[in-house]
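The other protein chains are all here in position, but one chain of the complex has been omitted.
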Amino acid sequence: MKALVYGGPGEKSWTEVPDPSIIDPGDAVIQVDTVTICGTDLHILGGDVPEVEAGRVLGHEAVGTVVDVGSGVRELIPGDRVLASCISACGLCRYCRRSSYGQCLNGGGWMLGHHIDGVQAQYARLPFADLSAHKLSHRTTDEAAVLLADILPTSYEVGVLNGRVSPGDTVVVVGVGPIGLAAILTARLFSPAHIIAIDMAESRLQAAKQFGADIAVKPGDDPLEVIYSVTEGLGADVAIEAVGIPGTFEMCTGLIRPGGRVANIGVHGSPATLHLEDLWIKNVTITTGLVDTFSTPVLLGMLNTGQLDVSQMITHRFGLDDFIEAYDVFANPAGTGALKVVLNRR
Amino acid sequence: MKALVYGGPGEKSWTEVPDPSIIDPGDAVIQVDTVTICGTDLHILGGDVPEVEAGRVLGHEAVGTVVDVGSGVRELIPGDRVLASCISACGLCRYCRRSSYGQCLNGGGWMLGHHIDGVQAQYARLPFADLSAHKLSHRTTDEAAVLLADILPTSYEVGVLNGRVSPGDTVVVVGVGPIGLAAILTARLFSPAHIIAIDMAESRLQAAKQFGADIAVKPGDDPLEVIYSVTEGLGADVAIEAVGIPGTFEMCTGLIRPGGRVANIGVHGSPATLHLEDLWIKNVTITTGLVDTFSTPVLLGMLNTGQLDVSQMITHRFGLDDFIEAYDVFANPAGTGALKVVLNRR
Amino acid sequence: MKALVYGGPGEKSWTEVPDPSIIDPGDAVIQVDTVTICGTDLHILGGDVPEVEAGRVLGHEAVGTVVDVGSGVRELIPGDRVLASCISACGLCRYCRRSSYGQCLNGGGWMLGHHIDGVQAQYARLPFADLSAHKLSHRTTDEAAVLLADILPTSYEVGVLNGRVSPGDTVVVVGVGPIGLAAILTARLFSPAHIIAIDMAESRLQAAKQFGADIAVKPGDDPLEVIYSVTEGLGADVAIEAVGIPGTFEMCTGLIRPGGRVANIGVHGSPATLHLEDLWIKNVTITTGLVDTFSTPVLLGMLNTGQLDVSQMITHRFGLDDFIEAYDVFANPAGTGALKVVLNRR
Partner (left out) sequence: MKALVYGGPGEKSWTEVPDPSIIDPGDAVIQVDTVTICGTDLHILGGDVPEVEAGRVLGHEAVGTVVDVGSGVRELIPGDRVLASCISACGLCRYCRRSSYGQCLNGGGWMLGHHIDGVQAQYARLPFADLSAHKLSHRTTDEAAVLLADILPTSYEVGVLNGRVSPGDTVVVVGVGPIGLAAILTARLFSPAHIIAIDMAESRLQAAKQFGADIAVKPGDDPLEVIYSVTEGLGADVAIEAVGIPGTFEMCTGLIRPGGRVANIGVHGSPATLHLEDLWIKNVTITTGLVDTFSTPVLLGMLNTGQLDVSQMITHRFGLDDFIEAYDVFANPAGTGALKVVLNRR
């Protein structure tokens, strides 16, 4: 089959590799029908995720059709349409027993396109398929579902739920690329009074408003002044970091009110400064997290009830053979206006 | 009357000042019967709390007898024995309405010995006395109660409750001076499996064991190795920072397991480094906080039922006129073995 | 002044009574500008609330203008426009300290029109005015605000928050009179997948759909069948009882799934049967409650941001002198289509 293979920092190719097959009784193999690219894939290509080895097939977000299952698989049979989640989970370790699947101790967690071959390919092997692949209703389209492989549950669990967004809150989202936009979309489920988007790109701020932010802080504006003007000078209830660099994290800790929460979603490559000399007295809560995907079934349900409209997030569509071009478009959002790009089997 | 007056960095005196009197209808004036010194007072004397002005009477922990009340006071009358809490609270602002008294917006929060004259004096004025002074049962001794003015509720709320200490947890307390010891004492209320004390001073580690730590990590030992040995290599569930310097905070973030909590109690004067490049993926929660004292009534109840034995924390006793000597003893624990020193009216 | 005076079961009159005045330093006296009638007032007139004595001025929901304040009042001055909340609170007792104002132990709780004279009058005395009366923004209309005196915070706190309504949930509201409609309105703040309204009156079911229910169960339908059809045969996540009779409560306990919640809002006059032989094994949670009004400031904020549109709830308007007619209209919703009736000073 063909797959998008990482060749070391800066190197990738859409090339022939051996077909995947069942290794463990809990595995399933899928034909990939729809797949997308994550900002994390760009980090890998940038060399920022050194545990990914050259030769690895990338990708951790796909929808596919089951073509084979191991002898221990209970819930899936060939022909099932499934969402391949970014997180694999044994279901048995102390973390999995408390729904903290992202921290699985038995060979789970973020495996696909990281420690094992991923889904940017014609076929893919999914470990622990019973827990990690979600059967799809015929009412759910591939393109909607594929956004629930990572970006939606990540923004919801790690941003919105960790940040304890509540009705009437003022929520700041720092960085409104795809993950920040998904945070805006899912924050709205809790009816905050204000969602304030902060970004350097005017086009992203426009998108943020379409996704539900009511206030956009432009590069020249003072975020604190804007936030103070709608919070009686107190600061935001929740700040969601969706960039992954020290400056934006530090900005978040400066924007919240006493008793506020900073929910970090960003993937960081270097340390940040924590201003404890200001924060020690302010009753703040700072959270980090890899997604656990416990919310995926609930989010899938919301697609079907029409509560979540994720379609506006997809700006470009390609065939699988156009993977290199798709990467180029996705990697250059300033030039292309790309949010999420999807690739469909044709 | 006489009072301990701050004279600017490094300067203090036990000297004559005007008697306090009722200013606001919600005030009470107490005769100070028992009072203690806080590590924060040493920070003030070190010049680290610049908002404290020269001429300020220090102190925010006392037990006294009401001698006068304003016209708006409902709950207190002259003669009542009360605990003067470190936190004053208006009871009306958005923070006070949710029990977050430490963040009071209307002239409350940490006021005594900070923004207004404190209780290291023969008499003291207590603002918002109905909410901020706690009537004492005859079963409660002055010396037990005075430890509930700050140190016990702080360690309990900001350390133990923020850290969500739970039965079976492994809890690390970094820094076992008085506040760390109080964290050990109150962590035990939730039956953790292990309480691990870390400090540079052997004498403090001995005290930690008497207060309920089962493991002491000595200066030469590797804390992570000790913690891994009792947590199957995962790390601690909770790390409580009770020192207030960057190094110990950073140590705490390195000692917890995925999904663990760092509860900062320490008063910090400078920023710390937050290793987001490691932590972003680990589902950690970091909290800070000034005490709100919502737990003070519950802790007072536990004194009476014998559930909390705080007496072991008092190592030295003085009369009020010995305030300068008491400070010297308290400021030099390595030489004196001091934990808490109390001063009693005689 | 004139007031609506309870004369014993079945008896009421709009009649001359002495003007109220300041009794306690914490009191305020307001001129009543807008006032409404609660289903509970009908219960009182029905003789179901025996602690209400003949001669009592009824009413616990009003907006007014402060005309006098006691010496201990901090936050209000004559001329302030305020919402008079149904709950008075001392702010000092163990319940008030944890925001459980409805359970105040010092002469608070539901006092107005119950243990003391209420607000269905030209003037009214409000005890503990600092905590219990909420200053209104000029952006808030009297008619919107008056619905936040009782019905909105009650449905939100006792129904929606106690029931832990969450995104994607299926919520059943049994009884869609005014309080049930308010439960629908506030449940939507948490984005449930379905809100199912159950009532005997077709007109109320129509209203329920306008307020946001997506499914209405008509008298002839089998509620369980409807609920099973949208929950894969499991039952509802949350059932909110908004009637106050045994049959509807028992219906609620039969409609929820294992792990579901029944949140009782209804005012009950007689016991219900609890089918523990079915429920013991089902992990259900049943809650009851008088409103605490801790959410009133948040809900007031949502009026201003446009997140809550309560105006559709008001069906009839009267002058204060038409109080008897207003009661007649409100007491006969089947004939009049009344939801909430408001009376305005002219």
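Here the chain labels run A, B and C in written order, and each chain numbers its own residues starting at 1.
We take it that contacts are C-beta pairs under 8 Å (C-beta built on N, C-alpha and C of every residue); 3 or more make two chains touch, one makes a residue touch a chain.
Just so we're clear, the structure is a prediction, and the values are computed from it rather than from any experiment.
> For the full complex, which residue in A:Arg74, A:His138 or A:Arg346 touches the chain that was left out?
A:Arg74
> Among the options B:Gly8, B:Pro78, B:Gly301 or B:Gly319, which residue touches the chain absent from this view?
For the chain that is not drawn, the touching residue is B:Gly301.
> Check each of C:Val67, C:Ala201, C:Leu279 or C:Ala331 against the chain that is not shown and name the one that touches it.
C:Leu279
> Looking at B:Gly46, B:Pro78 or B:Gly168, which residue reaches the missing chain?
Checking the options B:Gly46, B:Pro78 or B:Gly168, the one contacting the hidden chain is B:Gly168.
> For review purposes, identify every residue of chain B that touches the missing chain, sorted by number.
Touch with the absent chain occurs at residues 167-168, 188-191, 193-194, 298-299, 301-302, 305, 307.
> Which positions on chain A touch the chain that was left off?
Residues of chain A in touch with the missing chain: 25-26, 71-72, 74-75, 90-92, 94, 97-99, 106, 130-131, 294, 297.
> Since one chain isn't shown, list which residues of chain C touch it in the complete complex.
95, 100, 102-103, 110, 244, 246, 249, 258-259, 264, 266-277, 279-290, 292
One rule holds for everything that comes next: only the chains that are shown with their structure count from here on.
> How many angstrom lie between the centres of chain A and chain B, each centre taken as the mean Cα position?
Centres of chain A and chain B (C-alpha means) sit 41 Å apart.
> Would you give the residues of chain B that are in contact with at least 2 other chains, written as numbers and ranges?
There are none in chain B.
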